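Beneath this line is the structure, given in structure tokens, with notes to follow.
Other chains of the complex are left out, but the ones given are in their true place.
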Amino acid sequence: MRTLKYWQAINEATVQCMEADPNIFVAGIGVDDFKGIFGTTRGALERFGRERVHDIPNCENAFAGVTIGAAAMGKRPLVVHPRNDFMFLATDMLFNLAAKWRYMFGNKGGVPVVTRAIVGRGWGQGATHSQSTHATFAHFPGLYVATPASPADAKGLLVSALTGSTPVIILENRALYELEGEVPEAAEPIPFGKGRIVRAGTDVTIVGASLMAYEAARAADILADQGISAEVIDPRSIRPLDEEIILESVRKTGHLVVADTSWATYGFSAEVAAVVAEKALGSLRAPVRRVTIPDCPAPVSKPLEDAFHPSPASIARACLDVLRSDVAIGREVADVQAAFYGPY
Amino acid sequence: MTTTERPHTAIADGALPPASAALELVRAMMRIRTVEETLADLYKEQEMRTPTHFSIGQEAVAVGVSGALRPTDVAYSGHRCHAHYLAKGGDLRGMVAELYGRETGCARGRGGSVHLNAPEVGFIAASAILGETMAAAAGSAWSFAMDRSPRIAVSYFGDGVVEEGIFHETLNFAVVKQVPLLLICENNLYSTHTPLEVRQPSGTTIWERVRSYQLPSVIVDGNDVFAVLAAAEEGAAWCREGKGPYFIECSTYRWREHVGPNWDYDAGYRTKAEVDSWIAKDPVKRAQAAVVAAGYCGDEQIITWSAELQQEIAEAVAYAKASPFPSVETLLDGTY
């Protein structure tokens, strides 16, 4: 199969979906400029022009509402935020209106607004530009939250979002944008709520969404050097969450490490741990371990930033801990962002 | 684009529409008044378990605006939405059943008084968070513009929404994208119990400030249904011609307490004299008097309607009370 980069997969899915459905339009700050949101909206602009790719004023709150009202008329808006941190300004619309629309108006129809938002990573983007808001959004029934970790998933989940009937938030980690992988040519949907086994293993289960699925796979490489077989699970969407794939893995390995790009407390890692404590407790042969960013805002300074983010090494170390193994990890692996210097 | 100015229009001006149209407006207002007064009385039975914001005293706005709309046009409202829902053609029984929390309610008992909707007649949604639906209405209007359709979207909101950021963002967006959005501000002078003077800059009015966004903005006597209709017709035509949004401030007044069925003469945030002065400007009575004076009908017509409407609401209440509650098995239905 031919390969694409993560951003190219998004670009391609957007164009293909827009070809198939004239109701889809792309909108957001700067979607039509020469950078084209790191290339992801460039194809749509070239193919469909500004009739269907709309730059907008700076108005996150109203614009979320605007897309809801357009969706209520049958349009299929695809909103893009260059940083997901800006979406806090739109939480009222997403939580109080989009998520609740179908239910509180009597199940007559939904407003399937699709919002893509990029999680900043690298080059000291700092406290207000590198949060991962996935758990915050995923707490609310009525929304779906997808966290594609591969080019194929970036395409397939976007296709599902643009053809489904539910508001979806797709969070894309900036650090994944240059990742290359096999991507089907056709616009095939990947369903929400269906995780994937990134790498099969038998000793310990590592669950990681978005960038952490990638870093967990690199951790599994390190562990393999030491003869330890880690199974890496990428849930692909965190709402709905594929509990079964996680539980099945834990039932097999008896050990669970959850890696996450956001804080532990009340985050994604808490939910995964809770699901296992509820539904596979008897299989756990050791306490669960969470590997996440620590309880502070994202710092800018490079040494602090490096220490702040979970790395393949810190995930691998957590696995060794959980396995009560006294092997040391054999090698450090460069930070995913080591060579990154923009555009940010 | 120019901004136009419209003085308060009094019925004394004699600018009545033709008889059939005028009579329809009067009856529509009477219907809303009858419905709400009946529901306010029944509310005390404590069977409508949903916080309810009555529109009593403000009926002319919804009825006048709806007179200028087509069935394919859409409308959005906020927490005080009964009149807007009914005037746009929302089913009365569905509304009453909603307040009674029944499965036959327009939101199947899930939404309550503040989340009425009737998409089948273009009343798309009401929502209890200030200003939300203003943006949604702009989005619907934008979709019409994209489709080069002659449909328009109406947004009803109160003077309290004017302070929210969404008001500004929506106006700016609507003007920049030139969407067919008819903005109807029901200025009843209060946001909950806080008067306008301590919430917005003095020395100017809402409609005047709005003109700075470069769209036509006018003020009408919101207790004069014929004046509202005339303004709304002008605004709707403007929007339909693709000239962008249009803003109408309607001066009116809420008679009852902010939320709930009671009078609140003694709450202290407004004087009895003020309330009474607005009751003296009762939009329903004024319109009735006008059509009678114009010879469009006699007093007996008013009395007949009154009886019919009492009957209609009584039947709607009976229907609601006889309707089943949603079954607990369906608790999750409609989340996705």
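Going by the order they are written in, the chains are A and B; count residues from 1 in each one.
The rule is short, and it goes like this: a residue touches a chain if its C-beta (ideal position, glycine included) is under 8 Å from a C-beta of that chain, and two chains touch if they have at least 3 such contacts.
Fair warning: this is a prediction, and the values are worked out from it, not measured in the lab.
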How would the full complex read if you wrote each label with its copy number?
A x2, B x2
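Assume only the chains that are shown with their structure count from here on.
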Measuring centre to centre with CA averages, how many angstrom lie between chain A and chain B?
42
If you look only at chain A, which of its residues touch chain B in the complex?
25, 51, 56-57, 59, 61-75, 77, 92-93, 96-97, 101-110, 141-142, 165-166
Spell out the part of chain B that touches chain A in their complex, as residue ranges.
74, 76, 105-108, 110-111, 115, 117, 119, 124-125, 127, 129, 132-144, 146, 153, 165-166, 169-170, 172-173, 176, 333-336
